[in-house]
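Of the protein chains in this complex, all but one are displayed in their positions.
After this line comes subunit A, so read on.
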């Protein structure tokens, strides 16, 4: 799995930190606040219960006590329910009947032993506190004081605190995201500079003054680009020198052998044979050097322009003694493609030469169209290319097995490598397959637009 990016990690760390902090703060606040509120509420409940108990006690102190009447005189409001346990019987106001289940037995025991007790319980109508006050003549007065309001307050408090904690977490994440963007912004200029350099602008440099903290990065980046451009310049100059130093003597060789060739009839047989050999090798050497220099020259961009490829293909065929009828154009006789003419002419020429050398001559040159590419196919009737060789033949200096068996070393071993190079320069590719019916089929695909 891919590791998440730096920004995500920093933002997540900020969020986690904010969450831990705000959650613990919220939990502590909740705890303190709720305890204080509950304690206050319990004190109130106790005080009210005392008051009620003294009222009831007063009502019971008469000869014939009217217990329901005494209970009715209590001002209990809506939250409190009063109960009286006297001589094994429970008394309550009519509205409060059936509440005896809410009195915990343990509390009742304590009250019967004469102790004032208080306990929090949960009733059908929410949490409440039960206060028990022992009265003389083995009576117990109980008040069930509902804490629903307090409970709701606490719930609201909990909700608010949770929301605050969540908000703080989100803010933490956002802050982390923002901060990393600020911190990483100088790296954008580094990225931009690197892109420019990739695009061929070797003069792109970073200004170390803009971001003092990143000075080490900018300095080493600039040093790297200096080195790179120096090396490229060295390579370019070397290639140019090699080119010049090879081309000049070749010019002399070429011109001098053409003179020898022209006056061959004045030479004796032995010398004429030597001149034939010399002339052939000079031509081949010349082609080899031209191909090598073409391969070494990597920096030329593809110059696309409309090219009448059908016309060009017929010319290339005629120049090699092939009838123009071998050229077939899908869907008509004309085809105009937007490609680099020089490169395409070399692709075609080299494939035709290859077919002649290893496949007994091209029997078909097809110009077709795929949805997003121009397609050139060259067929021959030779032995074909074995599947295990189908990638290697596009490497440099790989010549056909059959060719070496025949001792024919006419080719430079660079022709197909150049075809591949030109195809790739267009953003396309070249492949070789079996032609139905025997022989090889070379297929070149050139995308319609530069990728």
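Assume a residue touches a chain if its C-beta (ideal position, glycine included) is under 8 Å from a C-beta of that chain, and two chains touch if they have at least 3 such contacts; residues count from 1.
Methods note: contacts and distances are computed from a predicted model.
Per UniProt, the protein behind the absent chain is "DNA-binding response regulator"; the candidates were "ABC transporter permease subunit", "DNA-binding response regulator", "Acyl-CoA dehydrogenase family protein" or "NADH-quinone oxidoreductase subunit J".
Residue in contact with the omitted chain (choice from A:3, A:89, A:182 or A:244): A:244. Per the touch definition above, the residue from A:57, A:120, A:342 or A:366 contacting the chain not shown is A:342.
Touch with the chain omitted from the figure is made, among A:308, A:389 or A:434, by A:308.
Considering the whole complex, the residue from A:117, A:218 or A:286 that touches the absent chain is A:286.
Although one chain is not drawn, its touching partners on subunit A can still be listed: residues 240, 243-244, 247-256, 258-259, 262-263, 286, 289, 293, 300, 305-308, 312, 315, 338, 341-342, 345.
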